[in-house]
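This is the structure, below, for whatever I ask next.
Every protein chain except one is present and positioned as in the full complex.
And now, chain A:
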Amino acid sequence: MPRPEIQAPPDVFYNEAEARKYTTSSRIIEIQARISERALELLALPNDGVPKLLLDIGCGSGLSGETLSEHGHQWIGYDISQSMLDVALERETEGDLLLADMGQGLGLRPGVIDGAISISAVQWLCNADKSSHDPRLRLKAFFGSLYRCLARGARAVLQFYADNVKQSEMIVTYAMRAGFAGGVVIDWPHSSKAKKSYLVLTCGAPSVHTSLPKGKGEDGEMCSDDDDGDSSGEDGDRTVGIYERNRPNKKQKTKKNGKGKQWLLKKKEQMRRKGHDVPTDTKYTGRKRKTYF
């Protein structure tokens, strides 16, 4: 299945049938909960037990918001799909829901929000689903309005799936242009399935606190089985997760002048010891042939 972004616009793709999956599929629920838990961790809210007012951009059926509620925070959720919001209503989420398009700006008063999370939503901005859509303008409107509504020093953690490096660069560029400091944190960078990119942004001037947190599994540490996004498949066909096209090319190490006389003599000696018939070593051994031969 291709990624949802290339199938249909978000308000069409997340129809009733798709939205239903977000209440019935325990796999989706579990993955969403884990990502939002991690996003909240990266948000690094002060640990003083005081609830905060947060934004959930692309809240969908409110799965990520549920994590926020569990930690006691109040939240406002944005989504473009009415079907997903209907599911959220059914689930009786605690946050407030808004039917809105984030590419049109968030429409909030300046400096009132303590933090924002977004799970798998920002990449939708890179698509032009209508003739009036310009991804650049939409990214600019989104990050601009996000920057304005956040309080100084507040953070935003946006988990996204970029289709390619260019897309990821475009998202980051527009975030920086809006005035944010920060960058991308990648969890499980060596795994194709569990790999998750988080854009961690800080509002206001960079300071000691704006240093990026480290991604999980960066130093060769492998993710355990239950960290893998997919729970299907037997243990036998679990492979090391590198995309075929991302695998570095195995080039034969050959120098310009071949492997050299030393190597050749060694090989000849080896073959002699095995009892093969090997020509004697002369001054011509291992020399390059003349080109006109």
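By definition in this document, a contact is a pair of C-beta atoms (placed from the backbone, for glycine too) under 8 Å apart; a residue touches a chain by one contact, two chains touch by 3 or more; residues count from 1.
Keep this in mind: contacts and distances are computed from a predicted model.
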Record-based protein name (UniProt) of the chain missing from this complex, from "28S ribosomal protein S30, mitochondrial", "Multifunctional methyltransferase subunit TRM112-like protein", "Vacuolar protein sorting-associated protein 35" or "ER membrane protein complex subunit 4"
"Multifunctional methyltransferase subunit TRM112-like protein"
Of A:19, A:113 or A:126, which one is in contact with the hidden chain?
A:113
Which residue among A:47, A:132, A:164 or A:291 touches the omitted chain?
A:132
Of A:19, A:63 or A:85, which residue touches the hidden chain?
A:85
Contact footprint on chain A, counting only the chain that is left out:
49-53, 72, 74, 76, 80, 85-86, 89, 96-101, 104-109, 111-114, 130, 132, 141, 145, 149, 151
